[in-house]
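With one protein chain held back, the other chains of the complex are shown just where they sit.
To keep things simple, chains are lettered A, B and C as they appear, and every chain counts its residues starting from 1.
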Amino acid sequence: MKKMNLLQAINDALILEMRRNEKVVVFGEDVGHFGGVFRATSHLQEHFGRERCFNTPLTEQGIIGFANGLASQGSYPVAEIQFADYIFPAFDQIVNETAKFRYRSGGQFTCGSLTIRTPYGGGIAGGLYHSQSPEAYFAHTPGMKIVIPRNPYQAKGLLLASIRDDNPVLFMEPKRLYRASVCEVPEEDYTLPLGKADIVTEGSDITLLAWGAQMEVIEKAAQMANDDGVSCDVIDLRSILPWDAECVAQSVRKTGRLLINHEAPMTGGFASEIAATIQDKCFLHLEAPIARVCGLDTPYPLAHEKEYMPDHLKTYEAIKRTLDY
Amino acid sequence: MKKMNLLQAINDALILEMRRNEKVVVFGEDVGHFGGVFRATSHLQEHFGRERCFNTPLTEQGIIGFANGLASQGSYPVAEIQFADYIFPAFDQIVNETAKFRYRSGGQFTCGSLTIRTPYGGGIAGGLYHSQSPEAYFAHTPGMKIVIPRNPYQAKGLLLASIRDDNPVLFMEPKRLYRASVCEVPEEDYTLPLGKADIVTEGSDITLLAWGAQMEVIEKAAQMANDDGVSCDVIDLRSILPWDAECVAQSVRKTGRLLINHEAPMTGGFASEIAATIQDKCFLHLEAPIARVCGLDTPYPLAHEKEYMPDHLKTYEAIKRTLDY
Amino acid sequence: MNDRNHLSNVHVTHSVNVIENGIVDIPMLQILDNEGALIADANAPEIDKEKTQKILYTMEYIRLLDERMVAAQRQGRISFYLACTGEEAATTASAAALSDDDMIMSQYREQAALAYRGYSTEQFMNQMFSNRLDPNKGRQMPIHYGDKKLNFMTISSPLGTQIPQASGYAYGQKLQGTDAVTICYFGEGAASEGDFHAGLNMAAVLKCPVIFFCRNNGYAISTPADEQFAGDGIASRGIGYGVKTIRVDGNDALAVYTATQKAREIALAENCPVLIEAMTYRLAAHSTSDDPTGYRSKEEEAKWRERDPINRFKRWVMDKGWFDEQAHEAMLSESRQAILAAVKTAEKVDVCDIDDLVNDVYDTVPWHLQEQITELKAHIKKYPDAYPKTAKGVK
Partner (left out) sequence: MNDRNHLSNVHVTHSVNVIENGIVDIPMLQILDNEGALIADANAPEIDKEKTQKILYTMEYIRLLDERMVAAQRQGRISFYLACTGEEAATTASAAALSDDDMIMSQYREQAALAYRGYSTEQFMNQMFSNRLDPNKGRQMPIHYGDKKLNFMTISSPLGTQIPQASGYAYGQKLQGTDAVTICYFGEGAASEGDFHAGLNMAAVLKCPVIFFCRNNGYAISTPADEQFAGDGIASRGIGYGVKTIRVDGNDALAVYTATQKAREIALAENCPVLIEAMTYRLAAHSTSDDPTGYRSKEEEAKWRERDPINRFKRWVMDKGWFDEQAHEAMLSESRQAILAAVKTAEKVDVCDIDDLVNDVYDTVPWHLQEQITELKAHIKKYPDAYPKTAKGVK
């Protein structure tokens, strides 16, 4: 075990996997010698050479197009998109190509070995274009997996699982936790399962569901509610696609209430899918409407970031509303 | 009044608006002399000259980038994306630029005068890349409007309203109705409201909601249900963003049941947003879970297209299940 | 850290030099004249009788296949087809200059390259009839071929996407130390996509052994090349990327063969991309959904019909004395029959089982797709008549 922050855990996972599997190739804007603007790829070029860790020209569509071809050839590309806000030029390559590669060829060719890493999310005074949480844009795309860790331990285990998984994975890193989140991380090799939620705290009155950096927010709200005598089941979804509906449904069958929190705007966010599925699976158990505590339906603001964010206070209030329904 | 098919209605609206407003400029791949691969822009170049109706090079990101600049300059671009399946290279220009232009500049600059036209949807043996219904990908984007007509009358009125609306509008045309849907269309100028659903049939037992080409499907299912003595409120959502939640909620408060049908895959489709919102707004009125009858969570298939589609039979069965809940 | 100087190769001038169109002349390699005679100061490539005949026969076979399948589409037997008439030399002769290990990533009008590799008439048909023998499992529209064994990447409709993919594929080949390259075909229209820019630039910077083969056939559906770009074709762009570039007469099989051979040699020896622009003409309609009379004249087409690449090459083969009338006739009539028979067989083969609707989305079928397919099967069982293609397979 070793104390690591989230960046170190990711760096550790990359080094481990590049050692274990010589077909792993890491690239993206500034990831080479410099080690990435957040330094997640520090020392990789030094250790593994320029052929296996390199800078690309500044073109996200090119990075993912290149990665798709490389994956289909048999390598294990781990491509970095510098900020999730800049993943959209690659949207076609991801949604029309990566995700459909295997299906359209009847399984002859695949991009299953591809992992796309990208830092996402707000809370860092980044405004419109350094704060977005675009997971829902990709969650409507059969063929993709989407994974989001909440801390360094989760990050290492989930990233190793993502690289090894035989499906393309979009691995989204909560950048406001990069240095802020620190915990004990095993130095050895381990993986955590994709597609499985993680029950962080067990409770009986309401289920609180989130992922990534918002886990801290709902945990804080759960504590406040706890002080009022409300007992919360706190769940980290971890995988957005495919997602662990059964785990959530089981919890909701127990608690009768569900609150989902995410940073992205409410409309069309992934909470809508969860709510739609759970109201179906748990209709007779629900004692109140499923609550969504999300970003507002605006571009991500700057001066009003605090007001925009689905923080612990809004979550706490929504818990109370749901219980008082 | 004149009998028109959907293509003619669109062509008619474009001619009318180009005459009325000399700042309207129409462009896209093959839309010039040839009049577009579906002929929606026939004769425009002839009537209005090459400066106001022209072919572009084959680049969707360029088409929308160009359109954004042109709109911000004060023109009224009506840009065509040849198939909705090919809109993804323009995703960044739409989601990061078009939609955020006004907000980020504090209202100094806008793309409000932009309209993007694109044929969408399946049922034409088009397979993975000539069948997609990507509305939900855009519905998570504050700043955009999304409009989908169900027949020629709606198409003309909604397209004219879209071009004149001071917000960027993604106008999606159900291509399997291009020639199949024919009705009486006023030759004069008229608009239909954006953001308003249209109640097609009133009923009391269940609300059926869809848009575009799927309206025919739910109407057919409503008829089958009607033969069983089930009375359906049939609603055409028309605008996906912002959408008319109040109209749907009112109907559900009356019927106690809601079924939503769309062609796109279920997970993260727009039905999830509707279900999430309505279970919240109508919690105490709902007598059964909100049903979603959608495409499967696969890329759009070819040989199994019939099986994939959310057809009238699947809809009819879901109506029965919902009523028997 | 080494000091860098991005000005090290830049000269200085003291009056405004405007670099304009026409500053570089990029001539087009021609070895056969329009009548198929070897041009006086040109050298024919070294190419043996067998290969020569294979090139010729492949071109003729594809012309035949195109004719038959356009007809089959008119008869409503298949939903869609896309012919390569007029461009047979560009794709056949380039494929002939490759090794079988080289990966082919095509746009959609390169069926001749696939045929040259050995794709059988039956395979063509199974794909086009979307039946259960189609390796794509009936999921894609006709003409979206692909065959892993033949190193021919499954075709995808979105234009240009294969270009950066080819760079990545070739990079992988280099890493793996294979002696193979990737060839990436695309049209001059697709070269307007952002993916073209990304693909060529990345290949140049990252030193990928890839041949970018542009078929400049004058049109992208109805859009003529002069509304597609204002520069000197696609070849002139190679200069901007620092990519070695060859322009070739795409209707001259020998020239295409020579150029591709040279490109492959450079790509492998120098680990770098090479761009080939083949000047040709799309004599066919864009596809069976298209009618070119809406945008170009019969006269224009006629001019190009005179430059038919098959006749031109055939005359050279004849001059060589390598044209075997009998073998030729046999091949043609055999192919004709084979195509006819294959159509009849393929159209009778069932579509895949309904489970293939959800297979291959992921490596294994996840819970939600399992739920969806189970529900779908129950539904089909209830309404077998509504789903005739799959009902009998649902137990």
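What we mean here is this: contacts are C-beta pairs under 8 Å (C-beta built on N, C-alpha and C of every residue); 3 or more make two chains touch, one makes a residue touch a chain.
Predicted model, so just to flag it, every value in this text is computed and none were measured.
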Selected from B:G35, B:G112, B:G203 or B:P299 as touching the chain missing from the view: B:G112
Option from B:P57, B:G157, B:G203 or B:G268 whose C-beta touches the chain left out: B:P57
Contact residue for the chain not shown (choose from B:E17, B:D30 or B:D92): B:D92
On subunit B, residues whose C-beta touches the chain left out of the figure: 25, 51-52, 54, 56-57, 59, 61-62, 64-75, 77, 89, 92-93, 96-97, 100, 102-110, 112, 142-143, 145, 166-167, 195, 242, 245-246
Residue numbers in subunit C that touch the chain omitted from display: 1-7, 9-21, 23-31, 39, 41-43, 192-198, 201, 204-205, 216, 218, 224-233, 235-247, 249, 258-259, 262, 266, 274, 279, 295-297, 299-300, 303
Absent chain, residues of subunit A that touch it: 29-30, 32-35, 37, 54-55, 57-62, 85-86, 88-89, 125-130, 266-267, 296-299, 301-304, 306-308, 311, 313-314, 317
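The rule is short, and it goes like this: only the chains that are shown with their structure count from here on.
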Between subunit A and subunit B, centroid-to-centroid distance (C-alpha), Å: 30
Rounded Å distance between subunit B and subunit C, as computed from the means of their C-alpha atoms: 35
Subunit A, residues touching no fewer than two other chains: 61, 89, 92, 96, 100, 103-104, 142-143
Residues of subunit C engaged with two or more neighbouring chains: 137, 139-140, 144, 156, 158, 194-195, 361, 368-369
